[in-house]
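Sharing a structure below in structure tokens format, with a few things to ask.
Note that one protein chain of the assembly has been removed; the remaining protein chains are unaltered in position.
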Amino acid sequence: MRGFSWLKTPGLWPLALVIVAALVGPELAPRDPLLTDVAHALSPPSATYWFGSDQLGRDILSRVLSAGRLDLAVAFTAVTLSAALGATIGATAGFLGGPVDQILGRLTDVLMAFPLFIVAMALVAVLGNTIANVVYATAIINLPFYIRIARGDVRSRRHAGYVKAARLGGAGEAEILLTILLPALLPTLVVQMSINLGWAVLNTAGLSFIGLGVRPPTPEWGGLVSEGAQYVLSGQWWVAAWPGLALTLCVFAFSLAGDALRDLVDARSRG
Amino acid sequence: MTAPLLAVEDLSLAFGAARVLDGVSFRLEPGETLGLVGESGSGKSVAALAVIGLLDRAATVTGGRILFEGEDLLQAGEARLREIRGGRITLVSQHPRRALNPTRKVGRQILDVLAAHTRLARRAARERTVEWLARVGVPDALARFDAYPFELSGGLCQRVTIALALAASPSLLIADEPTTGLDVTTQAIVLDLLATLARQERLALWLITHDLALAAQRCNRIAVLHAGQLVETAPAAELVANPRHPYTQALIAATPRPGLSVADLGAVPGATPDLTRPDLPACRFLARCDKAHPRCAEQRPPLAEIAPGHRVACWAVGS
Partner (left out) sequence: MNASLPRFLVSRVLAAAPILVGAVIVTFVIMRVLPGDPAALLAAGPGSGPAEIAALKHQMGLDQPILEQLARYGREVVVGDLGRSFTTGNPVTTDLGARLPASLELTGAALLLAALIGLPLGIGAALRPGSLLDQTSRALAALGTALPAFVTGLGFIYLFYFRLGWAPEPIGQIDSLLTPPHAYTGLMLIDSLLARDGEAFLSALGRLMLPAATMALFALAPLIRITRGALIETLSADYIRAARALGLERRTIVVHYALSNAATPILAALGMVFSYMLGANVLVEKVFAWPGVSAYAVDALMSADYAPVQGFVLTVAALFTGVNLAVDILQGLVNPQIVNGG
């Protein structure tokens, strides 16, 4: 990208770190995340087990790294699906205008305020307790954000000068939508996506925490915290703490990145 | 000579790099109506804010004094200034509707002013409020006590802001473009109201406006401000009959009058200079002036009295 420099945007560094850790981490993990060793169950962090071991003697560090990859993969897939579908729906509605557009607008406004985690819960419950369904459910509950952005953007650009010029030049309505309006959405979409990624990760983790979606022994941050929850009462904090920390840092990294991207996009659009 | 009510002496003020006021001096006698006239950006509103101490945080006073009844307001603490604002000096701004709290009944807002500046008991305060509403010409004042601003017309809102300003019986009212946003008939009514109340209350009125004709009609004296510099001051009739400063003359030529067609109107040439430039000439009108001397760039012409009560700051006006 013209003028874009990784060095100059520190807001993106934590995210880069997270992504690198997710991609490469599991390869570097000291042990097989599924390997049990009951003799060394619940041992605190030490030189052998950097993050300690869980109730079945599995290395928590390896499990956390492995879970990172899964969580991020789920989040990215869900958000990309959501953005693509939501932007298309929103852009089309905003472009066509009329009562459909109005109703869609009201609907998304109400939906955005609703506690969508509960909708995700219900969806996964009904569709079946699989990772794929978690992805779909997450994608569905994030649709309103993209619909609203796309709709707002297209509605304001619908009557812009260059759109009229394109029409005069003989371009069809569909063509205008696809070639001019949708691409113009990309920067705002990307900003929203990076913020949503954090929520998607939280959502997935939350679902696993209550037992939906990713199930043991597959490591997933929420599931790891859930497994570790009962041991916190007896003081073995490390089983739940490390995945919880990883989760928090990941979400934080996404929100920092989102802010940095938003500043970047704003600066660009201004001048 | 009686002591002036307000004496602004050599006031200079800057907003960062922009030197917004440069050595402005004028006085206001008790009961007098002064018109401060200038284009937008001339610094006239800023002068008013400086007097009541409500300048933006970014503004710095770089020199001068503001004497009100002998007291230098620039040295006064915030507590003292709060007493003075609304109690001794009061400000009425443009956009009357916006100046009113949308969630509070207008009567209660006037009571707030009375509570801040007087010791009236509740019933007496209520009576005084209704009295004032009636005096500013709000029909059915007793009922209107309970009205919210959104229930009132623009003209009524303006009357209410005047009532708010005068409720605590101040001695100086500053009206900053009080006719903006009002239709011509309402403008006349509001100005008449101000004049009447000023007379009844022995109030000094400081009218800030870009409209020279309005100032000529309504004021005893006029002071003309250009780019932060006071260039001429004279009794109203004298100023209109005998403008001496090139800027004043251009302003008058540009003022619509019956009998003049639009084509006959002159325009003031050029534009207000950029006040952030470090290389501003000593007389800031230089670039727009057709009587410029080399001296005008080097040395600021002082406000010199050329006729009784008539002062001009211009090297081209001989004494």
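Letters A and B mark the chains as written, and numbering starts fresh at 1 in each.
Keep in mind that, in the parts below, a residue touches a chain if its C-beta (ideal position, glycine included) is under 8 Å from a C-beta of that chain, and two chains touch if they have at least 3 such contacts.
Computed from a predicted structure; not experimentally measured.
Undergrad: Please identify which residue in A:100, A:127, A:186 or A:267 touches the non-displayed chain.
TA: Touches the omitted chain: A:127.
Undergrad: Based on the whole complex, identify which of B:34, B:59, B:113 or B:156 touches the chain you can't see.
TA: Looking across B:34, B:59, B:113 or B:156, the contact with the absent chain belongs to B:113.
Undergrad: Just name the one of B:73, B:91, B:138 or B:182 that touches the chain not displayed here.
TA: B:91
Undergrad: Can you list, in ascending order, the subunit A residues touching the missing chain?
TA: 107, 110, 113-119, 121-123, 125-128, 198, 202, 205-206, 209-212, 222, 225-226, 228-229, 232-235, 237, 240-241, 244-245, 247-248, 251-252, 255
Undergrad: Could I get the residues of subunit B that touch the absent chain, sorted low to high?
TA: Residues 52, 54, 82-87, 90-91, 93, 95, 98-104, 108, 112-113, 115-117, 148, 150-151, 161, 164-165 of subunit B touch the chain absent from view.
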